[in-house]
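What you see is part of a larger complex, with each chain still in position.
Each chain gets a letter, A and B, in the order it is written, and its residues are counted from 1.
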Amino acid sequence: MAHVLGQNQYGKAETRVVRIYRDSTRHEIKDLNVSVALSGDLDDVHLTGSNAHCLPTDTTKNTVYAFAKEHGIESAEAFGVHLARHFVDNNEPIHRARIRIEEYAWDRIRTPDNSARFIGSEEVGHSFVRSGGEIRTAQITYDGDSFQVISGLKELTVMNSTNSEFWGYIKDKYTTLKEAYDRVLATEVTARWAHSWSGAGDQPNWERSYTHVRRHLLEAFAETYSYSLQQTLHAMGSRVLNNRAEVDEVRLELPNKHHFLVDLEPFGLKNNNEVYFAADRPYGLIEGTVHREGVVPVIPVA
Amino acid sequence: MAHVLGQNQYGKAETRVVRIYRDSTRHEIKDLNVSVALSGDLDDVHLTGSNAHCLPTDTTKNTVYAFAKEHGIESAEAFGVHLARHFVDNNEPIHRARIRIEEYAWDRIRTPDNSARFIGSEEVGHSFVRSGGEIRTAQITYDGDSFQVISGLKELTVMNSTNSEFWGYIKDKYTTLKEAYDRVLATEVTARWAHSWSGAGDQPNWERSYTHVRRHLLEAFAETYSYSLQQTLHAMGSRVLNNRAEVDEVRLELPNKHHFLVDLEPFGLKNNNEVYFAADRPYGLIEGTVHREGVVPVIPVA
């Protein structure tokens, strides 16, 4: 039976570009990891040995560096829009570009203000410490016609030490879990959210949008009295849609980082929800999308 | 604007189960990492705090262990079929189950045959060394009606030290890459292939099918004179479809593990394709699907 070439894409992955702005003694930095994936009229590259339609991955890497100079990096999203548009609009065989970006945040190092030692503090304009916490993500796709922008974050680990229950679930012959009326709820948030902007009009203020979406996710996690991690997931996604008009869809992947109460009775001790074992594997994994009515979801399922 | 709950799924991820068969002094072992994802009538779990439709992830974990005893683990695929069918057929609110499995292979430790020391060797029936090399993967999905089985492997690293060229590609203002007429080609293969079996009739011999698909991938990589990694990808996928009737679709993800020729001229030395720097990042990433004509591809794009 004959076979055909299906979906395919290629490009340079994980180009690590750091852009420094030195307009004053107070430097600014942007630290990105950029992955390019191009699709189009590429049958010959796969079938005949002709690379006439192939823009080398090395060139996509060079373009990332050159654009960091030519356009600067205002935000990961805006940088991705520049790149995606360039690859499609300037290479006839390339019909679609998908740019994925990770961004690592840096804080300024502060040293004591000498005029007020141990009270005020002064930032050192060229010294930075990596923020840790979450990694910011962005995915920009362009097909020559319109853009699709999905912002996100990952590795944001949160914990509620109370206000979480889990009971009333299905019991079958393989059930041993005891119902819980006060448990620890911890998860490492991976979130992606799709913007309604598709190329027409001004781009949203991506930096401001990110700050607020992140804040709403944290607040919803903290303020929700939870009967399941699913319920918390829904509260987090809804909170974003209720507050950020530029966002149409939110998808969350929430591993349940189990904290099991240690049985201290063999040692003559009572564990009043004080001592927990933080387990690695296995872990519950809860995934879900919340989107505006009438909008077709675009964020891929992992 | 109102919003709605979209695609969602949940289950226990990464249950590490080891099954030992002790029918003789020659033990057999199966070593799996099993992840369960269930979908269905789960709106209430997200919206109202009722868990009446929720089979706890803890129970899905218990079921993995119990089935390892009740059904044994003939193959990752057959084990996943048991699990997926169970979750959907025995829980009215669960309409779809997806089981993902990683399998780690073990070889037998052999010791010298005492009757012919240093010539023959004798396996120790209860002693094993982990094979390293690739990890085998399987994904089994069941919706109450039919099955979809995707087998695969990852972390299979291969290298051709010659018979690879790359030239004749697009040149633009960002091009600096020099054409190569004899380069090293190395990649870490991630492959997935979809089987035509969907539940009717006997299951394929999964173990035998795996052995042959893996062999064809390796042989195609070794025997293809390559003008691009895309061409090698297509040759690998085609080879499988041409030789294995039970497979309908192959998807490959091939990072180009760049080996750059080191410039030794500053040291008065000539590098005749002998000394290479093995780079980490960035790397080219080539992905593609080959499928039988008329078949709708089912393997998700990463």
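Basically, a residue touches a chain if its C-beta (ideal position, glycine included) is under 8 Å from a C-beta of that chain, and two chains touch if they have at least 3 such contacts.
Because the structure is predicted, anything quoted here is derived from the model rather than measured.
Trainee: Copy number for the full complex, please, knowing 2 are shown in place.
Mentor: 4
By definition in this document, only the chains that are shown with their structure count from here on.
Trainee: How big is the gap, in whole Å, between where the Cα atoms of chain A centre and where those of chain B centre?
Mentor: Roughly 25 Å, centre to centre.
Trainee: Can you check the complex and tell me which residues of chain A touch chain B?
Mentor: So the residues of chain A in touch with chain B come to 1-16, 35, 37, 42, 45-47, 49-59, 61-63, 66, 90-91, 93, 166-170, 172, 174-177, 227-231, 233-234, 237-238, 241-242, 249, 251, 255-256, 281-293, 297, 300-301.
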